[in-house]
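Part of the complex only, each chain left as placed.
By letter and in written order, the chains are A, B and C; residue numbering begins at 1 in each of them.
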Amino acid sequence: MIQVKKLNKSFGRVHVLKDIDLQVNESDVVVLIGASGSGKSTLLRCLNFLEIEDSGEIYIQGQLVDPRKDDLNRVRQQVGMVFQHFNLFPHMNVLENVIEAPVQVKGMAKEEAKKLALSYLEKVGMADRADAYSSQLSGGQKQRVAIARALAMEPRVMLFDEPTSALDPELVGEVLGVMKELAREGMTMVIVTHEMGFAREVGDKVVYLDEGRIVEEGTPEEIFEYPKEERTREFLSKVL
Amino acid sequence: MGFGEIFRSTMSSFLEATWVTIEITALSLILGTVLGLVFAFFKISSIKPLQWLANLYITIIRGTPLIVQIAFFYFGLAQIGINMDSFTAGVAALGIHAGAYIAEIFRGAIQSIDRGQMEAARSLGMSQRLAMRRIILPQAFKRSLPPLGNQFIIGLKDSSLVAYIGVSDLYGVALSEAAANYQQFETYAINGLYYLVLVLIFTLLLNRMEKRLDVDGGTR
Amino acid sequence: GSSEGVRKWKLREEGTLTFAMSGLYKPYNFRQQGELTGFDVEIGKALAKEMGLKPKPVTNPFETIVAGLQTRKYDAVIGSMGITEERKKAVDFSKPYYRSGAQIFVDQGNRDIRSPEDLKGKTIGVVKATTYKDEALKYSDDIKEYTSDVTALQDLPTGRVDAVITDEGLGDYAILHDHLPIDKVGKPLTQDEMGIAVRKGNPQLVKAINQALDRIVENGTYDRISKKWFRRNILH
């Protein structure tokens, strides 16, 4: 599904990602964990080419992507992304947010896009708020709309960057619920999160990043119960 | 002579001049908005020469007094054959002046839109261009309305300077009236009142417009 | 005069004659290398010297020059101000200190305007608050107002005005010295007497100025200044 080989990325003189190798299989849920600044967001953004790697290779569906030559707009259609701060378009209502890309990017007919959009809004439980603007929604509702918006492009994989960390504690559950449902349906997902309980429940693979390096990866059980590395243990002792 | 008398005796010429002031303000602000849009795009474009051009324009206009620009436009340019009547020269100078400020307003508004908006749009597969047109500009335009309104009011007051190139606008008429009736105190006070009323009306209209454009509640 | 007399002149500044002009009226008053100079300035200086005062020329836009005088911004206007009945209501005048006429000027080679009658419906340029404006209004409604006669004349070649009415001597000087491509049309429209304006209710100062004027005419100073700028005596 996605394969990353020897990925390196620096910002100026800061070497943020170091020789990252990562394999994301079809229908896998991969959870990235690590301290603030360890490079989790940067890695996720590289998978979507919002950041362009300095060296290394990224294969999407077995296809090597050359960000300097390939049409990234096409690649990105296969890789949906959900951000910490939702980034709903505030000048559009919920429905318009969701149909925007299908209509403008894929050239889908408006009526068809609406049907599609409503089906995804239904899935995240937001169909009844289709007319609302983002300023009228709670954080959890915004995030669910953002998920529906990404899903409406029917991507092959979904990336989530701390999707619940800007939410009030009581609103976290509704968003995690939607994500669990997606996992159950077999969606391939890469998730950066601090919700360790959730990671344990839905993750097929947990990857621990420290200072731009993958220190350890394995099943949730391996990582949370029997971490091999001292650094992993130390990190987990702080966050669990 | 008192206020009342001066008010009555100047009324017809001041009212006529009010139209001149409104006309010259409106035309120059239309020109300024167009220039502002163009140069805002120049400034955020990735083409260096366009950036330079925009920077040069903005630096010169913002670095020199409006009255010098007006004098240059009317007297200076005529000398090298660019020959405008005073109304046209006034509109051109005021418009080009406002354009530099409006360009900065638009640029600031565009750059104030959260980076996440562009990223969200790109992550959905939208091109830079499409994202700009559909996502960034509509939000930026809305956000630029308050400073734009402010700039419009500045433009209204700035228009008074065209009196010195012979336009019979509100202030131009005040100069002539005061020179004829020798009642400087009353004449300028009344003249100021006309401007004040215009500015207050203008402010009211702008506030209404802003509210009207905000009905969808679609701000962050 | 005696110090007793000086006090009666009610000067703005003790021992100084502050006199105003537009400074935009070459060759009567204008700036050269930053210094005010010209016929008016030199006459003012000569008068001040006769009166035992320090001369201090200042500038003020012509349209507000009477206002400035009335409000004590300066003691006198020595700025080529024509003596009119209207102005006499606002200020007092000295004897005439030169005579000149309102003259029509047009762009060089203009064939349309050959007499004052041809001005009908034409755009005439004048300076705000001058007697030339009143004159122009006799021929046309289409008046364009300037702050300086020089800029008005310069607008003849640009075609933004069809004619300018201003002082004959000023136009002559522009043609002769600054090679402005303009022509005179006909004879002067008027014979104006230029006076030194003083605030009302100050007869002592008017009297002193008149006496000083007489003396510089008698001792040849006036003649010398006049010939320097105009090659002739412009008092008569």
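Note that in this section contacts are C-beta pairs under 8 Å (C-beta built on N, C-alpha and C of every residue); 3 or more make two chains touch, one makes a residue touch a chain.
What you see is a predicted model, and the numbers here were worked out from it, not measured in a lab.
Asker: Indicate the composition of the complete complex by giving a copy number for each shown chain label.
Answerer: Copy numbers over the entire complex come out as A x2, B x2, C x1.
By definition in this document, only the chains that are shown with their structure count from here on.
Asker: Hey, what chains does chain B share as contacts with chain C?
Answerer: Common contact partners of chain B and chain C, which must touch each of the two, are absent.
Asker: By C-alpha centroid distance to the whole-protein centroid, which chain wins?
Answerer: Taking the mean of C-alpha atoms per chain, the most central one is B.
Asker: Of all the other chains, whose mean CA position lies farthest from chain A?
Answerer: So the farthest one, by centre of C-alpha atoms, is C.
Asker: Can you compute the centre-to-centre distance for chain B and chain C, using the mean CA position of each chain? Integer Å is fine.
Answerer: Chain B and chain C have C-alpha centres separated by 38 Å.
Asker: Roughly how far is chain A from chain B, going centre to centre by Cα mean, in whole Å?
Answerer: Chain A and chain B have C-alpha centres separated by 46 Å.
Asker: Indicate the whole-number Å distance between the mean C-alpha point of chain A and the mean C-alpha point of chain C.
Answerer: 83
Asker: Mind listing the chain B positions that touch chain C in their complex?
Answerer: Residues in contact with chain C: 75, 78-79, 83-86, 164, 166, 168, 172, 175-176, 178-180, 182, 184.
Asker: Applying the document's contact rule, which stretches of chain C touch chain B when the two form their complex?
Answerer: Touching chain B from chain C are residues 63-64, 66-67, 70-71, 90, 128-129, 144-147, 151, 154-155, 158-160.
Asker: Can you tell me which positions in chain A touch chain B when the two form their complex?
Answerer: Its residues touching chain B are 48, 50, 73-74, 76-77, 79-81, 83, 85, 87-93, 100-101, 104-106, 133-136, 146, 149-150, 153.
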